[in-house]
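The other protein chains are all here in position, but one chain of the complex has been omitted.
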């Protein structure tokens, strides 16, 4: 399971994407992904917000993740 | 004293300007001009509004008119 | 004097350079409104429009409106342009624009420019239909 990183999320992790090495270690839901990230990278907890997109649409905490999903971390947007 | 006419005012009078032939016949104020016009051309009374400009600025009824002023009738504007 | 003003009345107005003209190093926002000729008025087909102006006064009033907007919203630049003569469907007849540090000011200023122009600037529009022509707003 691959997670795309943008903006400050890319700076926090130090790369533009990462993988959960084995499928059995992948988080089962958006909320689980979010929890795990904050544990591994406490900097995520300091952001104004951290949204998650699944297959290029905003996904709330309850959304289940499955192999093949395109997942992305969306730190506070600042276009325009 | 010359009075410039625009838009429907030009159509009502049938020309783009007119003069008061002798200075002693010229109206002394904006309100007098307005009254005289409505008497000579009752169609002016039917307009949504009729403003008067003296020297290319809106002038209210009390403004006095003198020889050499540039006077214009301003029927309802509709630019834009 | 803060706020650079460009006021013009032309036979044909060009919209292609307006953003470049309103650009300013301290402007994060530029808002422009263009009014164009519509095909229908109250479901009646408009063949063309004809604009007439009292040019010397129109330019003065447009300048006053620009100054009022600069004062009120602290604008960096203002453009007000109006076309005269015959105009066909889709042709631009008026362009107003403002640039400011933040977007709220330029949106409000742009709306003020067009609303006030329509109220005060001595320009008259005649709508030409198939069987008649009408000076817009002349009668109640």
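Lettered A, B and C in written order, each chain numbered from 1.
One rule holds in what follows: contacts are C-beta pairs under 8 Å (C-beta built on N, C-alpha and C of every residue); 3 or more make two chains touch, one makes a residue touch a chain.
Note that this is a predicted model, so its numbers are computed, not measured.
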{"item": "Chains in view touching the one left out", "value": "A, C"}
{"item": "Sites on chain C contacted by the missing partner chain, in the whole complex", "value": "15-20, 23-40, 89-90, 92, 101, 103, 106-107, 110-111, 114"}
{"item": "Missing-chain contacts mapped onto chain A", "value": "4, 6-8, 11, 46-48, 53, 56-58, 72, 74-80"}
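What we mean here is this: only the chains that are shown with their structure count from here on.
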{"item": "Centroid distance [mean C-alpha coordinates] between chain C and chain A, Å", "value": "48"}
{"item": "Where chain B and chain C are represented by their mean Cα positions, the distance between them in whole Å", "value": "26"}
{"item": "Intercentroid distance (Cα basis), chain B paired with chain A, Å", "value": "72"}
{"item": "Two or more partner chains touched - positions in chain C", "value": "none"}
